[in-house]
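First, the structure itself, so that you have it in front of you.
One protein chain is absent from this view; the other protein chains keep their places.
Chain lettering (A, B and C) follows the sequence in which the chains are written, and residue indices restart at 1 in each chain.
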Amino acid sequence: MVHLVFAGKVSMKTEYTVEIRVRYPECDPMGIVHHSRYFVYFEIARTELYRANGGNYKKMEADGRFFVVVNAECQYKKPALYDDLLQVSIRVQKVTRAKLIHEYQIHRGEELLAVAHITLAMIDREGKIMLIPDEFQI
Amino acid sequence: MVHLVFAGKVSMKTEYTVEIRVRYPECDPMGIVHHSRYFVYFEIARTELYRANGGNYKKMEADGRFFVVVNAECQYKKPALYDDLLQVSIRVQKVTRAKLIHEYQIHRGEELLAVAHITLAMIDREGKIMLIPDEFQI
Amino acid sequence: MVHLVFAGKVSMKTEYTVEIRVRYPECDPMGIVHHSRYFVYFEIARTELYRANGGNYKKMEADGRFFVVVNAECQYKKPALYDDLLQVSIRVQKVTRAKLIHEYQIHRGEELLAVAHITLAMIDREGKIMLIPDEFQI
Partner (left out) sequence: MVHLVFAGKVSMKTEYTVEIRVRYPECDPMGIVHHSRYFVYFEIARTELYRANGGNYKKMEADGRFFVVVNAECQYKKPALYDDLLQVSIRVQKVTRAKLIHEYQIHRGEELLAVAHITLAMIDREGKIMLIPDEFQI
């Protein structure tokens, strides 16, 4: 990971890909990954992007800052199957003062299986909306 | 449930509400229902709407017809908490020859917690798209 | 529920049965309930037994008392299937000062599908072992 510094600001990774092996109980009686499970995969990619930027979501929560999902949308193009090795990608799409929007893609090699968009807001321990911190601004 | 018959067709229920008690492991370290879990709740409502209309999803699968989710979208307004008693509603929004779209709402009493839209297609055992059967046309 | 009072102590229910409909994503590609899911069912029965005795597990946690599982064992006799309506029973087996042991059974009508034993201990917010409170002594 290359950290470029422009005007004193360390550049941030805005894309990341994790590889996830589909687990047996993530698949339903059709033998395919249940549609609800994709959001678990997306969250893993999101956590790892944050880690790749030197952050730690667990520590962030310990500091009293929590991300909550305010909107989630996924387009399922082809089913993911048991034991598949998937590439789950995240890309920062938009950051405002109140919201953080990522785009996600799931590939199995060359095949695109799903595309999703998830919007996050940040809350404190009392559940009050906070501004998205500078560290997430791109 | 009242079955009205117009021109030989038994009328179909197009709305249904189920009550779901939030389970402990459906909640994450924030103590709220994980966003991925809402789609499990929506599926339960969908299954029960079908049952209320005399259908049986298990039997449908045994007959070689499967519903797959092609698009899912959820707006999360307020968190659902552990042990909450939720009212999960489904309403048929649109039926075309190839797609079936439902709208879902989750209430906790008077409070609206979430609104969602999920689009289904039907496939056969080989994964080929089938037309949505007459029994689902409204 | 009959509350008998002997020597000033209100008698406690020590058995309870809940009915649980098997959900689609609880089943794996074999079409049967994944063995890990049974423990979720058992926890529901445990929570409802506590509620039937006037307790509330959520409130208990808010008061800083948490049950943790220290041992869990399940014998799987016959598979539970998608859409099955299961009777999940719990029975207090033994209570000591430090541990609470329940026996669980899952039936589908007359058929016995599973038998389990789970041992709980109680901890405080710091994770320290607490004595099992009087309200759980039988």
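The criterion applied here is as follows: contacts are C-beta pairs under 8 Å (C-beta built on N, C-alpha and C of every residue); 3 or more make two chains touch, one makes a residue touch a chain.
Just so we're clear, the structure is a prediction, and the values are computed from it rather than from any experiment.
S.K.: Of the residues C:48, C:61 or C:83, I need the one that contacts the missing chain.
M.R.: Going through C:48, C:61 or C:83 one by one, C:61 is the residue touching the chain not shown.
S.K.: Can you say which of B:36, B:53, B:89 or B:119 touches the chain missing from this structure?
M.R.: Only one of B:36, B:53, B:89 or B:119 touches the chain omitted from view, namely B:36.
S.K.: Considering the entire assembly, which residues of subunit C contact the chain that has been omitted?
M.R.: 29-30, 32, 35-40, 43, 61, 66, 68-76, 79, 127
S.K.: In the complete complex, which positions of subunit B touch the hidden chain?
M.R.: Missing-chain contacts on subunit B: residues 24-25, 27-31, 34, 36-37, 82.
S.K.: Kindly note down the residues of subunit A that lie in touch with the hidden chain.
M.R.: That gives, for subunit A, the contact residues 21, 23-25, 40, 43-44, 47, 56-58, 82-83.
In this text, only the chains that are shown with their structure count from here on.
S.K.: Which chain has its C-alpha centroid farthest away from the centroid of subunit A?
M.R.: Measuring from the centre of subunit A, the most distant chain centre belongs to C.
S.K.: Taking shared residue numbers divided by all residue numbers at the interface, is the value for subunit A and subunit C over half (same) or under half (different)?
M.R.: same
S.K.: Taking each chain's centre as its mean C-alpha position, how far apart are subunit A and subunit B in Å?
M.R.: 26
S.K.: Compute the distance, rounded to whole Å, between the mean C-alpha positions of subunit B and subunit C.
M.R.: Inter-chain centre distance comes to 29 Å.
S.K.: Counting in whole Å, what is the centre-to-centre distance of subunit A and subunit C, each centre being its mean C-alpha position?
M.R.: The answer is 35 Å.
S.K.: Touching two or more other chains, which residues of subunit B qualify?
M.R.: 40, 43, in rising order.
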